[in-house]
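A quick write-up on the structure given underneath.
Excerpt of the complex: some chains, original placement.
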């Protein structure tokens, strides 16, 4: 077999010892195919003795041509944010019910992945968001997000008040529990709970979805992906920004959150026959009736 | 003049020195009509010298026949919760734009209130909720709510999971940011932001409105007011219960929140001509178009 991917990283779900066994099986399988296997150092802590190179995620980026992530969509989100700058395609293997990003079952992964290594895959590019927070003249935090950048009142007893500007133009003032800036990938996550539309992942777009907005006359808006967003906090005692529900940063009053498209997409490889619409119906029970 | 209300309590917005002047003017006006005026002791802290009896709220309940609240809807909510057990009718005076509960303008309050003292008022009874929290066999907290009892994840990074039972029958399991148990009064407050229906205040009903629910197939449900609700937390690190957005209590895992109708209603007096529908249109911009 001649695969375009000669060195493959294996990355398991964080803090999940049960991932060790299938991950090592997959490693052996790939090694038997004559490929080089590199194991993420955090994952490696759960593994028994094995012959594979162990590298920290940020050390492997120049050496691997493909990363296989074993876990769920949450694990893949985290890996994708970290590897986004490095143009490494990702393959997602799911331990349980298939997800939007991890659409290969752990039970059939060897067969599916070996097919993909022979070229039976489709490539999908997905956009990320880049967020940066400034406090007066100072830049105080920044992060990528694959799903969403969410500003939320958290335990604040009153609603947030903020102003949104797009491309230097005033959009609105909003009072709400929060505001979700979502990618198409994130449109089936928290933004969906807050009433946002589903955005097909091939769409290059950013959705702005308020959470429990105070006004009756709100409605989500979908913007082109090149839009530059600026969120100015009016009253932000305890307001918190969350990135993919994973990282967070606590805002001060008058902080400014800038969100725009990240310069590089994440590249996902799916086995052929992968169907986004099927996942919508199966995973979200979208439009399901008896 | 012969008013059914001989002793009248005056209660001002908390921590609002600017309420002192209009409140004393109203006190003088009522005293000139031959009525007894009692001033709430917390409000009295802001007042200059005056001849009126000062009493703590819980000391005045046997002596006053009417309470006039100067502030906004929030102030009236707080007073209503405290006076609910004592059958004292409430009149609400608003400093700014008229509210749902405080529908007399501070600018015209003397004329309006003297009309009401002559009998030109309508009486409206509004239900409250009584919530009680148990932890294992122990009862750990309880509170009344005039608007709503809200269970919310606050700064918890994952959604809440809880089970709801009604009258000892299983209703659903829900994953969501939170759950709002709302009175008709609360239906135009936070429950409205979360997508709940407007419930006319004369309706005796409880609305159950999830906040950002994880499932697509949710929808608010409106129950009869006699329903006994039980909310069982599955995973409640950091879950918080809020009562009218004012008081709160932090839940532990496996806490149980019981909510039912409080035995006594709050009695609001409105000037004649008061229109609930007008307030819906003016204050919420309900159904407004150009």
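Points to keep in mind about this one:
Letters A and B mark the chains in the order given here, with residues in each chain numbered from 1 onward.
Here is the rule we go by: contacts are C-beta pairs under 8 Å (C-beta built on N, C-alpha and C of every residue); 3 or more make two chains touch, one makes a residue touch a chain.
Note that the structure is predicted; figures quoted are calculated from it, not measured.
Complete-complex copy count for the single protein sequence, taken from this structure file and not limited to the 2 chains in place, is 4.
Convention: only the chains that are shown with their structure count from here on.
Superposing subunit A on subunit B by their CA atoms means rotating through 180 degrees, a value rounded to the nearest 5. Residues 154-155, 157-159, 176-177, 190, 192-195, 211-217, 238, 240, 242, 245-246, 248, 284-286, 288 of subunit B are the ones touching subunit A in the complex.
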